[in-house]
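Here it is: the structure, laid out below.
Missing here is one protein chain; the remaining ones are kept as they sit in the complex.
Labels for the chains are A, B and C, by order of writing; each one numbers its residues from 1.
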Amino acid sequence: MLGVAEARVLAVADPNTQAAEAARTLLRAEKVYAEPEEAIRHPGVEAVVIVTPTDTHARYIELAALAGKAIFCEKPVAKDLGETRRVLEVVRRKGVPFQIGFQRRYDPPYQQAKSKIEAGEIGQVEQFIAVMRDPAPAPLEYLKGSGGIFIDQSIHDIDCARFLVGEVEEVHAWGAVRVDPQIGEIGDVDTTNLSLRFTNGALGVIQNSRRAVYGYDVRTEVFGSGGKLVMDATPKTPLWQYGSGVKADHYHFFMDRFKEAYRLELEAFFRFLSRGETPTPGARDALESLRIALAATRSLKEGRAVRLEEVT
Amino acid sequence: MLGVAEARVLAVADPNTQAAEAARTLLRAEKVYAEPEEAIRHPGVEAVVIVTPTDTHARYIELAALAGKAIFCEKPVAKDLGETRRVLEVVRRKGVPFQIGFQRRYDPPYQQAKSKIEAGEIGQVEQFIAVMRDPAPAPLEYLKGSGGIFIDQSIHDIDCARFLVGEVEEVHAWGAVRVDPQIGEIGDVDTTNLSLRFTNGALGVIQNSRRAVYGYDVRTEVFGSGGKLVMDATPKTPLWQYGSGVKADHYHFFMDRFKEAYRLELEAFFRFLSRGETPTPGARDALESLRIALAATRSLKEGRAVRLEEVT
Amino acid sequence: MLGVAEARVLAVADPNTQAAEAARTLLRAEKVYAEPEEAIRHPGVEAVVIVTPTDTHARYIELAALAGKAIFCEKPVAKDLGETRRVLEVVRRKGVPFQIGFQRRYDPPYQQAKSKIEAGEIGQVEQFIAVMRDPAPAPLEYLKGSGGIFIDQSIHDIDCARFLVGEVEEVHAWGAVRVDPQIGEIGDVDTTNLSLRFTNGALGVIQNSRRAVYGYDVRTEVFGSGGKLVMDATPKTPLWQYGSGVKADHYHFFMDRFKEAYRLELEAFFRFLSRGETPTPGARDALESLRIALAATRSLKEGRAVRLEEVT
Partner (left out) sequence: MLGVAEARVLAVADPNTQAAEAARTLLRAEKVYAEPEEAIRHPGVEAVVIVTPTDTHARYIELAALAGKAIFCEKPVAKDLGETRRVLEVVRRKGVPFQIGFQRRYDPPYQQAKSKIEAGEIGQVEQFIAVMRDPAPAPLEYLKGSGGIFIDQSIHDIDCARFLVGEVEEVHAWGAVRVDPQIGEIGDVDTTNLSLRFTNGALGVIQNSRRAVYGYDVRTEVFGSGGKLVMDATPKTPLWQYGSGVKADHYHFFMDRFKEAYRLELEAFFRFLSRGETPTPGARDALESLRIALAATRSLKEGRAVRLEEVT
């Protein structure tokens, strides 16, 4: 596989045959299938990388687990807690390695931040701030089936909060429709304020928006008794233009901001497998982030703070 | 006065005679008083600059207003709404010019941000984030009489929110004691999350802490449909040291971060007077920021969102 | 080949059989040779990527050209002008595509700078400044055979000057031994000042050092009548640590600073081939940079400015 010495791509599956062929050429795959199930069942396949639309994740995870294959799946497992639990229980029962695609955990600045926090370099964590704004709203059709902004977008910041600070015990959410009234009409919001109270006593804030005209905006700050860490997103390249003011460029979207992280998380997955280690982030991370996102959704609807223990 | 051609210092008042003499020398003042009242009443004095302890503000404002003098007073007028209203009513009745010391409005980056927002450069404002962390908690004795963190510290960010975004209609506050348990014992918190809902529909967040070991941390971000403005606080000087990593220095406290702003707000006050213009920020700004801070305090205590209309 | 759909690795050659095997596994190569000549001659091989020690470049380029294969070769072709000319003449006669490994031309900031300059965004170029400092001197054994600091190190900045500003007509060089007296003993310097006069009238400076304790330091500035472009090298990641001051990390060496550029230049090479386009930078770029480096070396030795026309 791309720069991953431990792995090679045996089969590619895509109902779009043209895309499948392109992938085969690029990845030097032996086989191409239109139906993912066939690829999963191929006896030579030891690990499955699922990067299909969200509502097919649960089905392929289950198939792969039943076939005894290691699984890497893009987030989320599913949009509701019941289905997520059911499928992850199959994974657990079959004992197959499972990694969920929270790529930011493999982004070098976030990785270093994690190491520094664990090494005590900023002392006891006291505050957390995460901002993520997409360059433009996804198509309305997609948003309708997305489960809402907290489950679809905020969940990356939520996972990041758990990764860097710890478990969450209470949330309070506000939302507004500022970008596109149609988003309001389908019962969702496009602009959010999410307060987090961590079980260790720290307070956090996540602010999201569906539109930032200047590009993908992602910034995370962890503040502690001994210092602060900021993972910023600018500039994209260290090229500065001096003309009317001083100007730098900005990331377009998550694909260019986290390009390296996507590569590193896959490398990590195969390295975990080749060493017989447990992949991370795993099933629990998939589940807990969804619970927090669901609590946020409930808080927004009911106009009150929601404790995580209410979401079962 | 220091670089203010329109003004000269006639009298200095300070019960500490040594400090009074030092000020007289530096400011080339003619007279020195131990009792501020005498300075206020001096017939040659046209304008009074009140930089005394908080709980004396109301009294001196009232005295100055009754004596028909223009007034510049450090924030806040008073810690409760009733007293604030009463005193500002005297100011209004006597028709004397009044300016409140929210110096950040005169800090060049904040000034420019205001101009850019008004010029529509970031479109319609959608989100606001302000972070302010003091280097270390004030003495416990001071905190006891401070009215609580929202009235004492957050109020600068609150004024900034009103200055850059507009009026607030609802707040939700969370607090925690993370810095010093003694702060909890006096019924206050030292770490806060304050959510703001603006009447124009925008959402905002203010995060404060009583301690940042690296120095005074103040950052404000205004995000809109057409772009984003960030007023950062680093680096303090454009000196970069490359050794183990790349290192810049950081502000110690508000005195060095806002040194220029303090000078500029006084210059503005005297320029307003010399031109017969109305000073700003004025009485309404003093009052409304206090109302928001009181709403935040109530939200923290009652564990629910509080609408501004409840605070009367 | 790694993410290059147009190419696949047929053969790997390395006298170190362990390294050869590792490369084969990573690159999915079919064959492994101890002797590069065999790989070059394999009839299935259409293009040769030469990343061997400097003094073998000329030989393999010649072999590949005679065998009619497209060639990518790490800089330089050779350390003297005669050998370089001779080998590039073979390349020209055989009409095989040839690309020299000045990877910085494919680094995104440098690429964008080139586009902006060509688009006239900084007007007429007037000044150029390049700084490059290695983290530590290479082993003395290597330096002895390197041809001197201008040919070995400065040549990257020289190519960059030609890429961004244009041809050079005169140079003036000063050098000093500041890092390691042993470098002086072998007749070389470790600290340099190189002034460039471009044929278009612009002036430039290249400053190099063999040691920067904080890591690989590379910064290029192009100044023109309409603005300025700066390609900086810091911070390495957008992670900022606030503790005693504000701290960012720094690149270690060219491998991490130009990692992406190395990938992109190879992708470009194969894309040129697959489209039948002429690869760039090519033979003339290899030759002219060497001439400038030789002129610098002569200037240093003779203590006077040297015109390029003197170096033939």
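Just so we're on the same page, a residue touches a chain if its C-beta (ideal position, glycine included) is under 8 Å from a C-beta of that chain, and two chains touch if they have at least 3 such contacts.
None of the values given here were measured: they were computed from a predicted structure.
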item	value
Absent-chain contact - pick from A:162, A:250 or A:291	A:250
Selected from C:217, C:249, C:267 or C:285 as touching the chain missing from the view	C:217
Sole contact to the chain not displayed, among C:28, C:178, C:263 or C:298	C:178
Selected from A:213, A:287 or A:311 as touching the chain missing from the view	A:213
Positions on chain B where the hidden chain makes contact	2-3, 5, 8, 22, 25-26, 28, 108-109, 112-113, 116, 121-122, 226-234, 237-243, 249
Chain C residues that touch the omitted chain in the full complex	123-124, 126-127, 129, 131, 133, 172, 174-176, 178-179, 191-193, 195, 197, 201-205, 207, 209, 211-214, 217, 221, 223, 225-228, 303-305
Missing-chain contacts mapped onto chain A	212-214, 217, 234-235, 241-250
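What we mean here is this: only the chains that are shown with their structure count from here on.
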item	value
Core chain by centroid distance, with centroids computed from Cα atoms only	A
Interface residue overlap between copies chain B and chain C, same or different (over half shared)	same
Per Cα centroids, the chain farthest from chain C	B
Geometric centre distance via CA averages, chain C-chain A, whole Å	39
Chain B-chain C separation of Cα centroids, rounded to whole Å	56
Residues of chain C whose C-beta touches two or more other chains	234, 241-243, 249
